[in-house]
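For this depiction, one protein chain was excluded, whereas all remaining protein chains were kept in their positions.
Then we have subunit A:
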Amino acid sequence: MHPAPSVIIFTTLSGLGFGLLFWLGIDPTPPTGFTGFIFFAIAYALAVGGLLSSTFHLGHPERAWRAFSQWRTSWLSREGVCAVAALCILGVYAAALIFLGQNIAILGWIGAAFAVGTVFTTSMIYGQLATVPRWKTPLTPALYLTFSLAGGALLSGRTFTAIVLLLFAAAVQLAWWQRGDKALSESGTDLGTATGLGERGTVRSMAHPHSSPNYLMKEFVYVVGRKHALKLRVIAFCLTFVLPLILLLVPFNHVFAALAVLSHIAGVACSRWLFFAEAEHVVGLYYGMR
(Lines give C-alpha, C1' and ligand atoms only; values in the text may rest on other atoms or scores of the structure.)
Protein backbone atom coordinates (compact mmCIF):
# COMPACT_ATOMS: atom_id res chain seq x y z
CA MET A 1 0.00 0.00 0.00
CA HIS A 2 1.17 3.51 -0.80
CA PRO A 3 2.25 5.13 2.49
CA ALA A 4 0.50 8.50 2.14
CA PRO A 5 2.14 11.02 4.53
CA SER A 6 -1.27 12.50 5.46
CA VAL A 7 -2.53 9.13 6.73
CA ILE A 8 0.70 8.35 8.61
CA ILE A 9 0.65 11.77 10.31
CA PHE A 10 -3.04 11.31 11.09
CA THR A 11 -2.79 7.85 12.69
CA THR A 12 0.38 8.79 14.61
CA LEU A 13 -0.70 12.15 16.03
CA SER A 14 -4.41 11.43 16.51
CA GLY A 15 -3.59 8.12 18.18
CA LEU A 16 -1.42 9.93 20.73
CA GLY A 17 -3.88 12.82 21.11
CA PHE A 18 -6.89 10.59 21.77
CA GLY A 19 -4.75 8.43 24.07
CA LEU A 20 -3.90 11.52 26.11
CA LEU A 21 -7.55 12.62 26.10
CA PHE A 22 -8.53 9.18 27.43
CA TRP A 23 -6.23 9.48 30.45
CA LEU A 24 -7.28 13.09 31.11
CA GLY A 25 -10.94 12.00 30.91
CA ILE A 26 -10.68 9.17 33.44
CA ASP A 27 -8.30 11.02 35.78
CA PRO A 28 -9.94 11.25 39.28
CA THR A 29 -7.89 14.40 39.97
CA PRO A 30 -7.51 16.00 36.54
CA PRO A 31 -5.28 19.05 36.09
CA THR A 32 -7.12 22.36 36.41
CA GLY A 33 -6.39 25.97 35.50
CA PHE A 34 -3.26 26.70 33.50
CA THR A 35 -1.78 23.17 33.89
CA GLY A 36 -5.06 21.77 32.60
CA PHE A 37 -4.95 24.20 29.69
CA ILE A 38 -1.46 22.98 28.69
CA PHE A 39 -2.46 19.30 28.82
CA PHE A 40 -5.69 19.78 26.88
CA ALA A 41 -4.00 22.09 24.37
CA ILE A 42 -1.41 19.39 23.58
CA ALA A 43 -4.09 16.69 23.33
CA TYR A 44 -6.33 18.78 21.07
CA ALA A 45 -3.41 19.92 18.90
CA LEU A 46 -2.43 16.28 18.30
CA ALA A 47 -5.95 14.92 17.81
CA VAL A 48 -7.32 17.77 15.68
CA GLY A 49 -4.04 18.25 13.80
CA GLY A 50 -4.08 14.58 12.85
CA LEU A 51 -7.73 14.71 11.79
CA LEU A 52 -7.11 17.78 9.62
CA SER A 53 -4.11 16.09 8.05
CA SER A 54 -6.26 13.10 7.11
CA THR A 55 -8.52 15.35 5.01
CA PHE A 56 -5.59 16.32 2.79
CA HIS A 57 -5.69 13.04 0.89
CA LEU A 58 -9.37 13.46 0.02
CA GLY A 59 -10.36 14.25 -3.55
CA HIS A 60 -13.11 16.57 -2.25
CA PRO A 61 -12.36 17.74 1.33
CA GLU A 62 -15.20 20.28 1.14
CA ARG A 63 -17.68 17.38 1.21
CA ALA A 64 -16.08 15.75 4.29
CA TRP A 65 -19.18 16.54 6.39
CA ARG A 66 -21.05 13.86 4.43
CA ALA A 67 -18.78 11.24 6.01
CA PHE A 68 -20.78 11.31 9.26
CA SER A 69 -23.86 9.79 7.65
CA GLN A 70 -23.09 6.09 7.06
CA TRP A 71 -22.18 4.94 10.59
CA ARG A 72 -24.46 1.90 10.21
CA THR A 73 -22.00 0.12 7.90
CA SER A 74 -18.83 2.20 7.52
CA TRP A 75 -15.96 2.17 10.02
CA LEU A 76 -14.67 5.40 8.48
CA SER A 77 -17.99 7.08 9.18
CA ARG A 78 -18.06 5.66 12.73
CA GLU A 79 -14.58 7.05 13.27
CA GLY A 80 -15.76 10.52 12.27
CA VAL A 81 -18.75 10.33 14.63
CA CYS A 82 -16.61 9.08 17.55
CA ALA A 83 -13.95 11.73 16.98
CA VAL A 84 -16.39 14.63 16.89
CA ALA A 85 -18.29 13.27 19.92
CA ALA A 86 -15.03 12.84 21.90
CA LEU A 87 -13.77 16.33 21.00
CA CYS A 88 -17.09 18.06 21.80
CA ILE A 89 -17.76 16.27 25.09
CA LEU A 90 -14.19 16.60 26.34
CA GLY A 91 -14.20 20.23 25.19
CA VAL A 92 -16.93 20.99 27.74
CA TYR A 93 -15.11 18.85 30.36
CA ALA A 94 -11.84 20.71 29.68
CA ALA A 95 -13.47 24.15 29.75
CA ALA A 96 -15.03 23.38 33.14
CA LEU A 97 -11.64 22.26 34.49
CA ILE A 98 -9.65 25.15 33.06
CA PHE A 99 -11.98 28.08 33.66
CA LEU A 100 -14.19 26.95 36.56
CA GLY A 101 -11.92 24.46 38.31
CA GLN A 102 -14.88 22.06 38.23
CA ASN A 103 -14.45 18.33 37.54
CA ILE A 104 -17.55 17.04 35.72
CA ALA A 105 -16.39 13.43 35.99
CA ILE A 106 -19.28 11.90 34.02
CA LEU A 107 -18.38 13.99 30.96
CA GLY A 108 -14.75 12.87 31.34
CA TRP A 109 -15.76 9.21 31.36
CA ILE A 110 -18.08 9.51 28.37
CA GLY A 111 -15.49 11.51 26.45
CA ALA A 112 -12.77 8.98 27.31
CA ALA A 113 -14.98 6.19 25.97
CA PHE A 114 -15.43 8.07 22.69
CA ALA A 115 -11.67 8.77 22.55
CA VAL A 116 -10.88 5.05 22.80
CA GLY A 117 -13.74 4.43 20.36
CA THR A 118 -12.08 6.77 17.87
CA VAL A 119 -8.81 4.82 18.00
CA PHE A 120 -10.68 1.51 17.74
CA THR A 121 -12.76 2.64 14.75
CA THR A 122 -9.62 3.97 13.05
CA SER A 123 -7.98 0.58 13.48
CA MET A 124 -11.06 -1.20 12.10
CA ILE A 125 -10.87 0.83 8.87
CA TYR A 126 -7.74 -1.23 8.22
CA GLY A 127 -8.57 -4.33 10.24
CA GLN A 128 -11.78 -4.97 8.26
CA LEU A 129 -10.10 -5.20 4.85
CA ALA A 130 -9.94 -8.79 3.58
CA THR A 131 -8.09 -7.37 0.58
CA VAL A 132 -5.03 -6.67 2.75
CA PRO A 133 -4.36 -9.94 4.61
CA ARG A 134 -1.61 -8.33 6.73
CA TRP A 135 -4.19 -5.99 8.26
CA LYS A 136 -7.16 -8.36 8.57
CA THR A 137 -6.63 -9.52 12.15
CA PRO A 138 -7.84 -8.64 15.67
CA LEU A 139 -4.18 -7.80 16.33
CA THR A 140 -4.63 -4.60 14.27
CA PRO A 141 -7.09 -2.98 16.73
CA ALA A 142 -4.91 -4.35 19.57
CA LEU A 143 -1.90 -2.64 17.99
CA TYR A 144 -3.63 0.73 17.59
CA LEU A 145 -5.20 0.66 21.04
CA THR A 146 -2.06 -0.33 22.96
CA PHE A 147 0.01 2.23 21.04
CA SER A 148 -2.53 4.96 21.74
CA LEU A 149 -2.97 4.18 25.43
CA ALA A 150 0.78 3.77 25.99
CA GLY A 151 1.55 7.03 24.17
CA GLY A 152 -1.20 8.82 26.08
CA ALA A 153 0.12 7.56 29.40
CA LEU A 154 3.61 8.69 28.41
CA LEU A 155 2.37 12.17 27.45
CA SER A 156 0.29 12.55 30.61
CA GLY A 157 3.29 11.70 32.81
CA ARG A 158 1.97 8.38 34.19
CA THR A 159 5.36 6.72 34.44
CA PHE A 160 4.38 3.33 35.84
CA THR A 161 1.31 2.95 33.60
CA ALA A 162 3.39 4.01 30.60
CA ILE A 163 6.05 1.39 31.34
CA VAL A 164 3.47 -1.41 31.64
CA LEU A 165 1.59 -0.33 28.51
CA LEU A 166 4.79 0.15 26.48
CA LEU A 167 5.74 -3.45 27.31
CA PHE A 168 2.26 -4.61 26.25
CA ALA A 169 2.39 -2.58 23.03
CA ALA A 170 5.87 -3.94 22.23
CA ALA A 171 4.59 -7.50 22.56
CA VAL A 172 1.60 -6.75 20.30
CA GLN A 173 3.88 -5.09 17.75
CA LEU A 174 6.17 -8.14 17.60
CA ALA A 175 3.19 -10.51 17.31
CA TRP A 176 1.67 -8.29 14.59
CA TRP A 177 4.88 -8.35 12.54
CA GLN A 178 5.33 -12.08 13.06
CA ARG A 179 1.81 -12.88 11.86
CA GLY A 180 1.87 -10.28 9.10
CA ASP A 181 4.83 -11.83 7.30
CA LYS A 182 2.84 -15.03 6.70
CA ALA A 183 -0.56 -13.41 6.20
CA LEU A 184 -0.66 -13.21 2.42
CA SER A 185 0.60 -16.72 1.77
CA GLU A 186 -1.72 -18.16 4.44
CA SER A 187 -4.74 -16.27 3.09
CA GLY A 188 -4.94 -18.75 0.21
CA THR A 189 -5.34 -15.96 -2.32
CA ASP A 190 -2.88 -16.02 -5.20
CA LEU A 191 -2.89 -15.36 -8.93
CA GLY A 192 -4.49 -18.79 -9.37
CA THR A 193 -7.63 -17.90 -7.40
CA ALA A 194 -7.56 -14.33 -8.70
CA THR A 195 -7.88 -15.52 -12.30
CA GLY A 196 -9.68 -18.79 -11.57
CA LEU A 197 -7.05 -20.51 -13.72
CA GLY A 198 -4.90 -21.91 -10.89
CA GLU A 199 -6.08 -25.49 -11.27
CA ARG A 200 -4.75 -25.63 -14.82
CA GLY A 201 -1.17 -24.80 -13.93
CA THR A 202 1.10 -22.00 -12.81
CA VAL A 203 -0.30 -18.61 -13.78
CA ARG A 204 2.12 -15.84 -14.70
CA SER A 205 1.36 -12.26 -15.65
CA MET A 206 2.60 -11.90 -19.20
CA ALA A 207 1.47 -8.39 -20.10
CA HIS A 208 -0.03 -5.59 -18.02
CA PRO A 209 -3.11 -3.88 -19.41
CA HIS A 210 -1.12 -0.74 -20.13
CA SER A 211 2.53 0.05 -20.74
CA SER A 212 2.96 2.32 -17.70
CA PRO A 213 1.73 2.12 -14.10
CA ASN A 214 -1.85 3.14 -13.31
CA TYR A 215 -3.71 4.37 -10.20
CA LEU A 216 -4.13 0.83 -8.87
CA MET A 217 -0.42 0.05 -9.12
CA LYS A 218 0.59 3.35 -7.54
CA GLU A 219 -1.92 3.00 -4.70
CA PHE A 220 -1.64 -0.71 -3.93
CA VAL A 221 1.78 -1.94 -5.03
CA TYR A 222 4.60 -0.28 -3.09
CA VAL A 223 7.60 -2.52 -3.62
CA VAL A 224 10.19 0.16 -2.79
CA GLY A 225 9.04 0.15 0.83
CA ARG A 226 10.20 -3.38 1.50
CA LYS A 227 13.88 -2.95 0.67
CA HIS A 228 14.91 -1.70 4.13
CA ALA A 229 11.90 -3.05 6.01
CA LEU A 230 13.86 -5.11 8.53
CA LYS A 231 16.25 -2.29 9.44
CA LEU A 232 13.31 0.10 9.78
CA ARG A 233 11.55 -2.37 12.06
CA VAL A 234 14.56 -2.39 14.38
CA ILE A 235 14.72 1.42 14.32
CA ALA A 236 10.97 1.73 14.94
CA PHE A 237 11.09 -0.76 17.81
CA CYS A 238 14.03 0.96 19.52
CA LEU A 239 12.52 4.44 19.17
CA THR A 240 8.97 3.46 20.17
CA PHE A 241 9.75 1.18 23.09
CA VAL A 242 13.38 0.57 24.07
CA LEU A 243 14.61 4.16 24.35
CA PRO A 244 11.48 5.53 26.12
CA LEU A 245 11.56 2.59 28.57
CA ILE A 246 15.22 3.25 29.44
CA LEU A 247 14.50 6.98 29.86
CA LEU A 248 11.51 6.21 32.12
CA LEU A 249 13.44 3.76 34.28
CA VAL A 250 16.29 6.13 35.13
CA PRO A 251 15.55 8.70 37.90
CA PHE A 252 12.92 11.22 36.72
CA ASN A 253 14.09 14.27 34.89
CA HIS A 254 12.01 16.60 32.65
CA VAL A 255 14.57 16.48 29.82
CA PHE A 256 14.52 12.67 29.82
CA ALA A 257 10.71 12.66 29.86
CA ALA A 258 10.59 15.01 26.86
CA LEU A 259 13.15 12.87 25.03
CA ALA A 260 11.10 9.74 25.78
CA VAL A 261 8.01 11.38 24.26
CA LEU A 262 9.86 12.59 21.14
CA SER A 263 11.52 9.23 20.65
CA HIS A 264 8.17 7.48 21.02
CA ILE A 265 6.46 9.76 18.47
CA ALA A 266 9.25 9.24 15.93
CA GLY A 267 9.10 5.49 16.48
CA VAL A 268 5.32 5.32 16.08
CA ALA A 269 5.57 7.31 12.84
CA CYS A 270 8.20 4.86 11.57
CA SER A 271 6.06 1.88 12.59
CA ARG A 272 3.03 3.41 10.85
CA TRP A 273 5.05 3.98 7.68
CA LEU A 274 5.89 0.27 7.70
CA PHE A 275 2.24 -0.55 8.46
CA PHE A 276 1.33 0.84 5.04
CA ALA A 277 4.50 0.29 3.03
CA GLU A 278 4.78 -3.41 3.89
CA ALA A 279 1.08 -4.19 3.40
CA GLU A 280 0.25 -6.21 0.30
CA HIS A 281 -3.11 -5.62 -1.41
CA VAL A 282 -4.41 -8.63 -3.34
CA VAL A 283 -5.04 -6.52 -6.44
CA GLY A 284 -1.27 -6.52 -6.93
CA LEU A 285 -1.56 -10.22 -7.77
CA TYR A 286 -3.35 -9.36 -11.02
CA TYR A 287 -0.19 -7.49 -12.00
CA GLY A 288 2.09 -10.34 -10.98
CA MET A 289 3.26 -8.21 -8.05
CA ARG A 290 2.67 -8.01 -4.35
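Just so we're on the same page, contacts are C-beta pairs under 8 Å (C-beta built on N, C-alpha and C of every residue); 3 or more make two chains touch, one makes a residue touch a chain; residues count from 1.
What we mean here is this: contacts and distances are computed from a predicted model.
Asker: Of the candidate names "Fe-S-cluster-containing dehydrogenase component", "TonB-dependent receptor plug domain-containing protein", "ABC transporter permease" or "Putrescine-binding periplasmic protein", which one corresponds to the UniProt protein name of the undepicted chain?
Answerer: "Fe-S-cluster-containing dehydrogenase component"
Asker: Touching the hidden chain in the complete assembly: which of A:A67, A:A85, A:I163 or A:C238 does that?
Answerer: Answer from the full complex: A:A67 touches the omitted chain.
Asker: Which residue, A:T32, A:T137, A:T161 or A:T189, contacts the hidden chain when the whole complex is considered?
Answerer: A:T189
Asker: Even though one chain is hidden, which residues of subunit A still touch it in the full complex?
Answerer: Within subunit A, the residues that touch the unshown chain are 1, 57-61, 63-64, 66-70, 72-77, 80, 125, 128-132, 187-189, 191, 193-197, 200-216, 219-220, 281-283, 286-287.
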